[in-house]
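Notes to accompany the following structure.
Removed: one protein chain of the complex. Kept in place: all other protein chains.
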């Protein structure tokens, strides 16, 4: 420990659960079982003579590496394990469960179909690379496979892959810190969001499009569209509980919903304009020819109104 | 303890309460009283001579098995019990309450009528099967019966059954880990969900069906249906607070609600189409004979419209 | 302590506050100040000689009874008191505040007017009745009176009564465990629920009843009633935040609200039927005489329609 | 400490923040910095000889008074300070931050303009007045001034005053317990509630009043008023999140809102009655003279209907 040769620490973890994601504070909550191995040169015994090649002793008697996770944002709330395991060749095996609340750069642009990539960087807090070296005790593929085996629950997030990255970080004092970085890739299961958010929204948009088939002469069409917009606002309320909130980037789905609302409002405004034209132009002087052509060509084209009705447009709807 | 013969640990627990279920993070919160027994060969005394066959001593003086629950996702938040009980034959009895937040594969397909099956797997964290063997101290039937007796509260979940399963798990290092697994089967009490979710939804669907009886000539029918859809959206808002959210599978009840909304939207679109047909076909050329037959046969059959009114369909509703 | 004569423990508590009730998980949160007295035969001194009949010493030097509350579901989150008080005759007085989260069989059938009865059962976790005997140090009336004096706050729950019950429980090993059970009776203050839930509901029901006075010839009556049902759905949303949710029994008030909704839907369906009858029977063949009598007698009686108008029922409402 | 003369403890605190108020559980959350001084006669040294009149030593080596706050309902969640400060004359200065969750009798009758008065009573848990005497180390004015200086944040609550009250409480065993009580007076900042609750409510009431100007002959007036009531119900939903909920007394503002709703419902019922009178009295026999006078005088006066129109009231609105 207190020599000049660095201590090699081998580590791996098994991901036991993805408990949640807080998009606003950019946090990921996971639960892992962490394993460390290192060799203490001062401890060794003859397994044949002592009759056991492995003993278990309380943790507080030993030096433990102060390995922290850089992205940690909360204290560890997992139950503590009070023992470490010593082997006859001086190897010490420490294993403990950790509930990790780690900061993670969550990008929710493609929201219900998003794949997040979060890192867990393990390094010693106090020791530099000349004191402690950290290695991954198992390959990334094995860690991924083991994690997928134990993580049988099917919550909102699905584990895709775990990758290992070794880093030497040059500190400001020209001392290297040894780091090991695990990249966890998770995918959101999106079925619930499609059924609860996208489908009802498409229903309401369809109704809005079809509402142009309602007879334009009565003011009821604008009332109908207003109720539709009201319904969409209520639906936005429902959506607000499900959509992740973050101050940075707007998810594409949010832009889609705002666009839908804009289209509804636009179609309502158009309906109001048409109603105004149909109703109040009776007493006005005849429209100039160029405007008549413009209106008949363009507006008639947009609303797909049967051409013959256009002639009656001077009449007030209620008569 | 430090010999080659494994320590036999007998355990059982009594389920005192089911505190809740978090469907999104796939967690089950229970509260149990846990009992362990094992024999320490170094401790024994003559009960006649000492005048007592049982003494109680502080926990920290003794080796305690580091038995953990595999599914644990939080630290134990139950009050601590500082004593263990020693018997004259060396048996040590340790009992402690545990508040368990365990991960569990919750399947909510049949939502308000669902039965969940969660496991609690007890094993030693550090020791292998050659060091520690775990046995269930009482039969599964007795544990179930005792748990049902003490769990007098009637919350959302009802205990159905507790089963015991013994497992030997072959570790990657060819060492067996001894595990004991308890399967807890709980059933959701569904009365509240039927009264608050299913009944109002059926009411609104009934209203939607009957709304076809409203006279089709006026545009009011579409307004009425739009208000109905608005009401259903508000109801979906209410439902959103009660329905469990999970990213994986959609509960059947959710599909039912989306189907109801789809039906309402379809019936609204049909109403708009009929209104359009009734109102705007006056100035159009007479329909070809084949379409007339089609419309009269099929559309008239769907809407159950009296046949004689069909002749007046060319008239504008407001006249 | 380590003799064959049981230690008599006298205890009482003062209820300082009722912090809340969680109906779904069936929990009651209270805050009490707990007092224990027992006699340690090994401690005694001459108060005259020592000049003090009472000294205060740190808790960790003494054996403390491991008395737990059976219904406890969380760890104690109250501040710790580090001292016990010793009297010259060997009496030890230990007092500590406890924040209790206890499970309780809450029956919310008569919801805003409900009275709950929760028990706190104190017993030793490890010791049997031959080791420890627990007695109530003060009478139930005195505890109730003291608790009412200190609990000046007026939250949602009002303390009615505290009763004491002594129990000997025969364990499965034929050993008696000594228990003492306190029954706390609390009553919910219901003013807020009457004003916020019952009054608005009655308002809306009244409006629904009076809406039959609207002229039946127009389709507006159904639109009016639909808006009313929409308003009631919104109101159910509001109610959802206030009503306690439990999976077991439905509160009477919930049945009342569902009944109100059912009545509104029924009255809406009836309105639609009448509108249909009024509007669409013009072109139908005359009704058979037996049906005419039935309709005029029963339907006319229900809707309280003036008899003369019935003759005009063949006319379409808008003409 | 273990003598017959009581230890005099001087204390004061500075209020650093008012973190929140829970009206339902009747809790106040504050954050204070607490200071204690007392004299330990066994500790004294010559400051000239030792070269320092003050040393700082770890807390656990000393007897500390077990002063608790009676209203405390949670454990202290503030960071711990591990040192006490000793002066050469034996004075010990202990200071620590405390996060207080104290029960408080909150009266919310005058809700958004309410002033709350909460007490913090400091007394020893174990010691009686003959052992420990507590005095306020600084005057109430100074504490108030210091607290206002450090509490620069402007949250929902504004500190008005802190008062000191000394109490001798006669225990049931005829022993005095020495208590010191601080009364903290805080005022709610009400601007937000006025803008978000009172203003929109007044807007809707104004609309309801003006809606009587709508022509009474059509059934649209009742539809309009129904939509208004629907809007008010939605507004009640919004209000529900902001209004404090307590089971005891109803805030005046809640009564006001219920009264507004009652008025709206009453005006809607009246509208329905008038519509009924206007529409359906055509075929009835002429009203008796005494009723005619009554109606024309009273109803005409309430609705402020122009007198001439009354003559046409027998006509059906749609003709």
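The chains carry the letters A, B, C and D, assigned in the order they are written, with residues numbered from 1 in each.
We take it that a contact is a pair of C-beta atoms (placed from the backbone, for glycine too) under 8 Å apart; a residue touches a chain by one contact, two chains touch by 3 or more.
None of these values were measured; they are calculated from a predicted model.
Visitor: What shown chains come into contact with the chain that's not displayed?
Guide: A, D
Visitor: Considering the whole complex, which of D:140, D:159, D:234 or D:277 touches the chain not shown?
Guide: Counting the whole complex, the residue in contact with the absent chain is D:234.
Visitor: Of the residues D:91, D:105, D:181 or D:196, which one touches the chain left out of the display?
Guide: The missing chain is touched by D:196.
Visitor: Considering the complete complex, identify which of A:165, A:194, A:209 or A:250 is in touch with the unshown chain.
Guide: A:250
Visitor: Taking the full complex into account, find the residue in D:85, D:140 or D:277 that is in contact with the omitted chain.
Guide: Considering the complete complex, D:85 is the one touching the chain left out.
Visitor: Suppose we count only contacts with the excluded chain; which residues of chain D make the list?
Guide: 16-17, 19-20, 31, 51-52, 55-56, 77-85, 93, 95, 97, 99, 152-157, 188-192, 195-196, 199-200, 203-204, 206-207, 210-211, 213-215, 217-218, 220-221, 223-224, 227-228, 230-231, 234-235, 237-238, 241-242, 306, 308-309, 317-318
Visitor: Applying the definition given at the start, please give the residues of chain A touching the unseen chain.
Guide: Output for chain A: 2, 4, 24-27, 64, 66, 68, 72-76, 103-106, 125-127, 131, 219-220, 222-223, 226-227, 229-230, 233-234, 236-237, 240, 245-250, 254-255, 258, 261-262, 265, 268-269, 272-273, 275-276, 279-280, 283-284, 316-318.
Just so it is clear, only the chains that are shown with their structure count from here on.
Visitor: Any idea what the CA-fit rotation angle from chain C to chain D is, to the nearest 5 degrees?
Guide: Angle of the fitting rotation, chain C to chain D: 70 degrees.
Visitor: Hunt down the residues of chain B that sit against at least two other chains at once, touch-wise.
Guide: 220, 223, 227, 230, 234, 237, 317-318
Visitor: What topology does the chain touch graph have (line, ring, star, complete, other)?
Guide: line
Visitor: Touching pairs of chains, all of them, please.
Guide: Result for touching pairs of chains: A-B, B-C, C-D.
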